[in-house]
Structures are given as C-alpha cells and as structure tokens.
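My structure is below; once you've seen it, I'll send some questions.
The complex appears here without one of its protein chains, the remainder shown in place.
The block that comes next holds subunit A.
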Amino acid sequence: MTVLVQTPKDWTKILWKRQSFQDNYIPPASFLSSLRRNSNFKPQTYWPLVLLSCAITQHISTIFIFLSIFVWIQQSKLDPRTMVWITGGSSLVGYAIWEVLDSISVKTSERYANRLKALKSSILIFLALMSLTPVLRTLTAATSSDSIWALTSILFILNTLLADYSALKNAGQVQGRLTSVLSMNAAMSASIVLASRLTADIAVFALILFSVQVFTLYPFLRHRLKASSTIIQGTTTMLLSILAVALTASLSWTITFLLSIGLLLITFLAPAFLVWAQKYKNEIRGPWDVAVPKVN
C-alpha cells in the first residue's frame, strides 16, 4: 500500500484510511483529548452536610430513647400507665405539628379526609394492639434473654442502615421504598421481641404503642420537618439528642459516654471526613461511555 509521509500534525482519528504512522503510534495532542474528569461533580460543603446528617442523629437518638424507656419499664422505674399517657400526649403534639405543616401546603377538603383517615387508623391500631398484647407478652417465653438482646441489636442496626433519611420533596406524597419498609419492619420486630420480655400486659401495650409512634409515625414527621427550615431541624435534633443522652445517663455512664461521642462523630466529624475525602474523587467520562438516549 502506498502512503504519503505525514507529520504528527496530519494524524487524524480515522480507521478507513491507512496513515503513514506505525499502528502503535500515540498522537501526542489528541490522545485522550475527549477525556473529561469529574464533569458532573459538585463539591459538597461542610454545613449543608451537617444539616443532612441531622436525620441520622435524630434516628439514633430515638432508638436510644426507646431503649431507655424499655429498661425503665422493665425495672419498674416507670409506671406503664404514665407511659401510655405520655405517648398519647406526644402523639397529639406531633399531629398538631403535622396539621400546621399541612395547612401551608394541602387543600382544605383533602385535609378533612386525611384527618378522618388518621382518626380511623389510630383507633384501629389502638384496639388491635390491645387485643394482641397477651399474645405478644408470651411470644418468646421459650427463648433465652441473651438471644433476645442479640436479635434486638441486629434488628436495630438493620433499621438504622436501611432507614430512609431523605427529605420529602412534594408534600403529601409519601412513597415508601422497599428499604424503608424493611427498616420499619425491623424496628417493629425489635420492639415486639423486647416487649415480650416484660411481665405485665399493660407494660407490653405501653411499649409497643410507644414503638409505633417512634418508629413508624415519627419518620413521616421527620421527612416533613427535613424539608422545612434549618432552625426547626437543628432544634429537634438538639432536643432529641439531649433527651437520649439524659435518659441513658440514668442507666449507665459508659453507654452515655459512647452515645454522646457517637452522636458528635456522626453530626460533626463524618461530614468533615466526607468533605476531605472528596479530593480523591476521580470520575472518568469519555466517548466510550454508554450514551443516554434523549426521548421526548
């Protein structure tokens, strides 16, 4: 094949014409010229990340609040009847906050229907729990307590890992993903096996009612709050963390210490670590990537 002598400038990125370069010739200027690094990369800054980590802090705090309440009830330091009243009261407060948030975004007619639905389901849950309490109390009677503690830990870890920490984009549209459903189920199973360690029916009822409030209803509220202002989020996080630390403080100083360290790490150090680790981000894009078809 006859080929003309070419200078490096003449090299073109084509295969159909034989060029006068060796097959292993690397064109210095054009090789990898279409490579783009970190093209879609938006660097994260510290404080927004701290704010995002608040949801995780809140979640862990609620788990420890729940555990402290369990220990208190089990050691008869807290009367189950008081606990039922506290749960009822905080439910009402939570519902009031929900209503306030609803009044901003949702239409009046829908709100009325929503209220009826909420009333109906709360009565249903209340009655169902009431009737199931004796069964739940003896559910794991044949199992040793050690296994229950281990199982509970695993289930709560699962719950923390799978929980949905995202903020709610459009109000009213609560779409549960599979992982968040799994997470909720893990938490409910954990509280049921814990409750089965209690001796009185009323104690079991109080604990499970509390767990329903903390692990199923509160996450909905947290989604809504997350979409709202920074101050509200910061305050709730502060309140919950302090409550968790204060409640554990009455039980064990070691746990209190570990919990406070853990919460501080998650809220303040972990975002800093992520910001630092971003300098290792290396996303490579080029013509070899599978194109994304744009269809109207």
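Here is the rule we use: a contact is a pair of C-beta atoms (placed from the backbone, for glycine too) under 8 Å apart; a residue touches a chain by one contact, two chains touch by 3 or more; residues count from 1.
Here is the rule we use: contacts and distances are computed from a predicted model.
This complex has a chain not shown, and the name its UniProt record holds, of "RBR-type E3 ubiquitin transferase", "Mitochondrial ribosomal protein MRP51", "Mitotic checkpoint protein BUB3" or "phosphatidylinositol N-acetylglucosaminyltransferase", is "phosphatidylinositol N-acetylglucosaminyltransferase". Interface note for the absent chain: among A:29, A:142, A:178 or A:290, the touching residue is A:290.
On the side of subunit A, the interface with the absent chain consists of residues 1, 13-18, 23-24, 26, 31-32, 34-35, 283-284, 286-296, using the contact rule stated above.
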